[in-house]
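For this depiction, one protein chain was excluded, whereas all remaining protein chains were kept in their positions.
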Amino acid sequence: MELTKNITLGVYLPGKSFIHRLDPRTKIIASGIIISLLLIIRSYPAYGVVFLFVAAAVLIAGIPAGYAFSGFKPMLPVLIFMWIFQLFLYSSSDAKTLFSWWIFSATDAGFHMGALVTLRVIFLFGVTTLLTLTTSMVSLTDGLESLLSPLKAIGLPTQELVMTMVIALRFVLILAEELDKIIKAQMARGVAFDRGNFIQKTKKIFPVFLPLFISAFKRAEELIIAMEARSYTGGRHRTKMKTLHLGRVDLEAGLIMIAFTALIIYLILITVPPI
Amino acid sequence: MQPIIEVTDLTYMYRSGSGKNVLALNGVTMQVYRGEILAITGQNGSGKSTLARHFNALLTPKSGTVIVDGLSVADKKNTAIIRRSVGMVFQNPDNQLVSSVVEEDIAFGPENLGLPQAEIVDRVDWALESLNLGAYRHRSPNSLSEGQKQLVAIAGVLAMKPQCIILDEPTAHLDPKGRCEVLENVLRLNRDEGITTILLTHFMNEVVHCDRMIVMDQGQIKMTGTPRDLFKLADQIKALGLDLPPASQLAHGLKLKGLALPGNILTLEELVNSLCQLP
Partner (left out) sequence: MPITVKDLCFSYQKGTPFEKKVLHNISLTIDDGEFVGIIGPTQSGKTTLAQHFNALLMPHGGSVTVNGYLTSDPQADLVDLRLKVGYVFQNPDYQLFAQTVGEDIAFGPQNQKLNKEEIKERVAAVMAQVGLDYDTFNQRDIYALSGGQKRRAAIAGVLACKPEILILDDVTAGLDPRGREEIMTVIRDLHQKQKITIIFISNSMDEAAELAERVIVIDQGRIFLDGAVREIFKQSAQLRSIGLEIPEVISVIEMLQKRGCVLPTIPLNLAEAIDCIATAYREREENR
């Protein structure tokens, strides 16, 4: 039982690679671009290029491939379910039926739709994980804050939003460790989480989530008091210790991103989508 | 001596989870003097935290007054200035550190004060150096020992350059080594930087090193004095649910066995010296 082991999202792997050295804003914008492209890509060759691009980034960042993939493990059942769901439920007028079962029939359109949706989720997750693995939470939020700052003009509390995010992310690991202990504490009282039918299994969630929620609220309350004691009153009068600077690496990354985007758009235009 | 904090007839009531009104502080009057290190002790639930939270305006009095450096805590206009001069460190470092990088966390307070960038950098450097945390400045607090985490929390308050620091059971969750580390640093800051220090604790070994101590029970102050004077009163201390420091406990027991020891022994060294001087 080690829950924290399989969580890769929100973990930061310090390093000195090209990707680590990029300004957080560059990385956020680049991730944003890839994610937007993912939403319009509907062809396998384009996904192939995205795969090569992301894989290259993982290699350059020096993240062990096995570790990068381990984050997908807990998501696997959801991904399979999503695919099956699409396989049976999606259909179009000219779809060919592959096979039928009871009242459901699987079509080739469903097959492709499932594949595309699943690939989209996998890459969305992969890109975000890559971003957080190579960017510390602090520079990530500094970057977000700087990117969002124009929105302050229309009255959006950007600094507060960003602060909330920093804290939420800091507590992901702490709470995961806590969850691990709570599960063990209940296992020690004879709870067998892997036994019983669905209802019995669901009932076993309470002894775990109640203590977790209570503890999370308690921590939140203490944190608020501690922040208040350190004169935190929201973002308005705050200054920052660090300011961000764009460098040569960011220029290089920018050029690479332009080339990549152009290639993907070209591929989207010339390839015929499977559905 | 000039008091930095003056509390007069302070009463505080809150509504408990079951809807009952609980009198957490009941007519408390006390002073904290400039430059001293004051221990506030008492069982859990005796009201020491509630009292201390009035010192930096986290709570405001329901009745009575709390004056910090000439300013009343009850007046909302003073809150910002009071929090600047009185800092507070809490029990669990995990629940008070904001950032995932040590130096960024220490900068949090000065950033809140809206200081210029250069000044923030200077203060962070100074706080890191004062607590010998330089080696950890780029590390994540999660990778530090509990004792070191608590030192980071203290550095975060120190960087705001307060006149007074309140430490609310800062060692309750630490191992003996971490406890030692934190106590040594707190004592040194008080001595070298002249920061008024208020230590809430129920470790009597820590109280021994303080200039003065206050014992609370059921929302009231039951004893005030120097540790040396109060630990003579073994029976009263025990009746309030507290222990004597180990050396005093031993001396007390030996006296009951008929050894002619002085009544005000606080440390093991004093005990051993007194034992060796016995005829």
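All chains are identified by letter, namely A and B, in their written order; residue positions are counted from 1 within each chain.
Note that in this section a residue touches a chain if its C-beta (ideal position, glycine included) is under 8 Å from a C-beta of that chain, and two chains touch if they have at least 3 such contacts.
Here the structure is a predicted model, which is why all the values come from computation and not from measurement.
Q: Any idea which chains on screen the missing one touches?
A: The omitted chain makes contact with A, B across the full complex.
Q: Quick one: which of B:Asp9, B:Asp75, B:Glu119 or B:Asp175 touches the chain that's been left out?
A: Here the residue in touch with the unshown chain is B:Asp175.
Q: Just one of B:Pro116, B:Gly194 or B:Gly253 touches the chain that is missing; which is it?
A: B:Gly253
Q: Quick one: say which of A:Ser17, A:Ser105 or A:Gln186 touches the chain that got left out.
A: A:Gln186
Q: Spell out the interface residues on chain A facing the chain that's missing from view.
A: 1-2, 4-5, 13, 63-64, 66-67, 70, 178, 181-182, 184-192, 195, 206-208, 210-211, 214-215, 218
Q: Considering the whole complex, not just the chains shown, which residues of chain B touch the missing one?
A: 16-18, 43-45, 91, 145-146, 172-173, 175-178, 180, 202, 241-243, 246-247, 249-250, 253-254, 257-259, 268-269, 271-272, 275-276, 278
As a convention for this text, only the chains that are shown with their structure count from here on.
Q: Under the stated contact criterion, what part of chain A meets chain B in this complex?
A: Touching chain B: residues 12, 136-138, 166-167, 169-170, 173-174, 218-219, 222-223, 225-233, 237-243 of chain A.
Q: Can you tell me which positions in chain B touch chain A when the two form their complex?
A: 56, 58, 80, 83-84, 87-88, 90, 92, 94-101, 103-104, 107-117, 120-121, 124, 140, 142, 156-157, 160
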